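Please see the structure below; I have some questions.
Heads up, one of the protein chains got dropped from this complex, but the rest are sitting where they should.
For clarity, chains are labelled A, B and C in written order, and residue numbers in each chain start from 1.
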Amino acid sequence: MSEAMMDTRPAAVKPKQATILEAINAALADAMADDDTVLVLGEDVADPEEGGVVGVTKGLSTRFGDKRVRSTPIAEQAIIGAAIGASLVGYKPVAEIMLMNFTTVAMDMIVNHAAKLRYMSGGQTHVPIVIRTMTGTGMSSGGQHSDYLEAWFAHTAGMKVVAPSNPADAYGLMRAAIDDPDPVLFIENLPNYWLKGDAAEAGHVVPLGKARIAQDGRDITIVSYSRTLTETLSALKAIEQAGISAEIIDLRTLSPWDEDTVLASVAKTGRLLVAHEAVEKHGLGAEIAAVASNRLFGKLKAPVARLGAPYTPVPFSKSLEDAYAPNAKRIAETVIAICKQQD
Amino acid sequence: MSEAMMDTRPAAVKPKQATILEAINAALADAMADDDTVLVLGEDVADPEEGGVVGVTKGLSTRFGDKRVRSTPIAEQAIIGAAIGASLVGYKPVAEIMLMNFTTVAMDMIVNHAAKLRYMSGGQTHVPIVIRTMTGTGMSSGGQHSDYLEAWFAHTAGMKVVAPSNPADAYGLMRAAIDDPDPVLFIENLPNYWLKGDAAEAGHVVPLGKARIAQDGRDITIVSYSRTLTETLSALKAIEQAGISAEIIDLRTLSPWDEDTVLASVAKTGRLLVAHEAVEKHGLGAEIAAVASNRLFGKLKAPVARLGAPYTPVPFSKSLEDAYAPNAKRIAETVIAICKQQD
Amino acid sequence: MADNLGPDGETLLGIYRRAALLKANDERSRKVITTGRLMMPYYSYRGQEIIPSALCASLTDEDYLVTIYRGIHDMLAKGMPLNDLWAEIAGRTGGTCKGKGGPMHLTYPKKGIMVTTGIVGSSMPIANGLAWGAQLSGDGRVAVATFGDGASNIGAFHEALNLAAVWKLPVVFVCQNNLYGEHTTYEKATAAKRVADRAVSYDIPGVRVDGNDPVEMYRASREAVDRARAGEGPTLIEAMTFRFHGHVFGDADGYMDKAQKAAAVAADPVPRLRARLIAEGIADEARLTAIEAEIDAAIDAAVEHALASPLPGLAELTTDVYGEAA
Partner (left out) sequence: MADNLGPDGETLLGIYRRAALLKANDERSRKVITTGRLMMPYYSYRGQEIIPSALCASLTDEDYLVTIYRGIHDMLAKGMPLNDLWAEIAGRTGGTCKGKGGPMHLTYPKKGIMVTTGIVGSSMPIANGLAWGAQLSGDGRVAVATFGDGASNIGAFHEALNLAAVWKLPVVFVCQNNLYGEHTTYEKATAAKRVADRAVSYDIPGVRVDGNDPVEMYRASREAVDRARAGEGPTLIEAMTFRFHGHVFGDADGYMDKAQKAAAVAADPVPRLRARLIAEGIADEARLTAIEAEIDAAIDAAVEHALASPLPGLAELTTDVYGEAA
């Protein structure tokens, strides 16, 4: 706040700032204002319940009424079922599953139904819902509240998966997700809710399936997303100091992922590191590494590398939790090691 | 049967034949006979309910009593919960989740609890359960009854995942799984239940984590498992006719997978195809391809290839279902194309 | 129940019309499989025909239905055309789902048949969403979820009924209690004396009726549908019935009580209703025979049309996975 006040550029030049939390809230509000069929449901989402445990949906029920913004019982199958049913008859529900680990109690509804109804009905019906969920280490929440499970959903045909890393993308991806004709899982990072950045203009849309080049570079491509993208950006200085020019790609949409952008970048740099907070084994990076290694066979300067969480549940103790997800330091070290391999 | 009767080798030389179904049944029976703490539970598993819808647990409740072999309500969370609880106090429950798609209603119990309790308790408790489940295309069961979801569970630290392709392995892996101190998901292929092969001797154990070289070869390594391994063996003739010598590895344990055996083979052949029935994108093959491409960088003769199901739900119609999972013909064609690439 | 709820003679005849269609269609399905003309997982509903036949007398084409693998009777009663049905279960182009859904996933939105699910318990949470849509739109539509007795023991049942009750959704939950869930008896799986008793958990009306009695079933359904339409919230109906065949075609049903089954078959509700129509002078033998002949001919035509239709081409494998973003 005080920083913003000290900015001396004229107001017209400097975009408004927003946190990711504010951006998602604005996207929901703008979508509801623009389209009467947009609905919000989930535990505690309405204002008598404070607009969500973190406040992402604050103000919506007051503004749009408690028929369109409904707090639910603790019953994730019922939540997703209600969203699916309403979506089949013309509504665009945005359902919250409070934490990503709680998708485990709604997997049938998400995977066997939301993702498949279009196909199984031969295209007669479709399920335009958004499932918002938050996750991430860094809050000392331990083994059952911190997992990144995006690989499960990316493995599920019929769904899309999105994970923004900054406020403008959060806004634009949410608008795209709401208007997408198919189920979209929208992954929010808990510690990054309060990350500030340029706010999106109202109506800004980030098309699903398009990655963003967050930083141009020549020597190595780093593909990441969500909070790990933030860590990657923080690693940049150390990487540059080692004399390495890194191209950083924010995947943003995890499924379908933007093969064209990633492969073009790796074709240019010859090196690839995929970094994410999810467990490395069988994580999203496996698919990207498999595709890049296959498609750029013989053209790479180094083996495709991955950096993810170890093959363990998320530990509670701070000393262990801090060592769990890839952070700026480990990303920088890994990048430097990869680029040194061939030197 | 008539074939067996016509066999002229002396009985001592020719091992007894068994189907995979019989092998699993025998493994359960032998384990229950050897160890009073082994239990069986699941929908219809007891004899008044005919020992399971396919008969895998037939005879067990009659022999070991209906306290140790219990049919359950249709309530998969309750089933896995009961298994977990009993396992915490000295029992070794084998729980059936009838079809793999129904794991979706028990994911919380499997992933947040069974897989994590050892870690979250700092090793004070552990969950020696086996979760048996069947799946597979070929039965015209459509979108909600045929999926291979092993990649989800392989991504979950704390679990092991097993998928036999023949009767002897089915027996030996089940015995190992029951005695393993951690939760093991045991995947049975529905159409392959009636596949015959050499029966295992009573007490035969196949250690978890060890792959089997089903066929020695020089030019390419094919890694597969479950029914796709059967298809791969059927592809062998066409592959050989094309002048290609293929080494076929039956992974058997999908998590942890046998990196040593696979990498040694690929180091020798220089080529790798991973084939499975699960959706290719983000499937088990992605991890194996990522590891092999990374570890054997610069030493491969061809890019690592994968063959899996398309990125769609499983269709009902026979014409589409037949085209869904990799079969012998497509495996042979792919192998030949890979080996021709460099010729 | 108030006495003016009916059904009158016309309504009873309408119920019979549906029930006769359902019965004939089940018999034909089993025959077509037995003779090897068609392969599919088939869950016979023979014996349960009266339930949807009486229920649908109170529903319009605009009302929603979510049913299950054992649900072809529900769909036919709700108006699924025979041609679309048969082409689908034969996996042919021209099937209502282009052959991609099959017998467990038939869908026909034109008659409100929105979802057919193969996952026990899943019909209920989705029906809630349809009902929520109706509540929001204020269009007076009602959603019906059908499911089995076994399904009343799974978590989704509980979550769905509770949500429907707290949101006062226009939804009717119809449990077709055929006394078995696969091979397991009601008593062995279900702690409640009656499924209907479980309505207490949601403070909604719960009623157990003889689902094989068209009058009881009609009245209970009508009352529940009227309540839902009037904005008074959900109802749980437990319709007692019996499944004449094994769980799935090919199942030897050795686990079923022989005497119980024989008694149920002897009390076959469809001929019973037929006899009643004649006895009460609602329709005579000739009229009913004509109706049945018409049904047979329509099924004949649908079966032959289906089996003569081409299988889908390979391009269909990868369509309908995603739509086009706007």
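Just so we're on the same page, a contact is a pair of C-beta atoms (placed from the backbone, for glycine too) under 8 Å apart; a residue touches a chain by one contact, two chains touch by 3 or more.
What you see is a predicted model; the values in this text were computed from it and never measured.
The chain not shown here makes contact, within the complete complex, with A, B, C. Note that of A:T62, A:Q241 or A:S317, the residue touching the chain absent from this view is A:S317.
Taking the complete complex into account, A:G142 is the one of A:G142, A:P181, A:P256 or A:G270 that touches the chain left out. Across B:D44, B:D182 or B:D219, the residue that sits in touch with the chain not pictured is B:D182.
On the side of chain B, touch with the chain left out of the figure occurs at residues 39, 67-68, 70, 72-73, 75-91, 93, 105, 108-109, 112-113, 117-126, 157-158, 160, 176, 179-182, 207-208. Residues of chain C that touch the chain left out of the display are 153-159, 161-162, 165-166, 188-193, 197-198, 200-204.
By the touch definition given at the top, chain A reaches the unshown chain through residues 43-44, 48-50, 53, 71-77, 101-102, 104-105, 139-145, 310-313, 315-320, 323-324.
Please note the rule applied: only the chains that are shown with their structure count from here on.
Among the remaining chains, the Cα-based centre furthest from that of chain C is the centre of A. Mean C-alpha positions place chain A and chain B at a centre distance of 33 Å. In whole angstrom, the spacing between the mean C-alpha positions of chain A and chain C is 41. Residues of chain B in contact with two or more other chains: 77, 101-102, 104-105, 142-144, 310-313, 315-316. Residues of chain C in contact with at least two other chains: 95, 97-101, 105, 117, 119, 155-156, 321.
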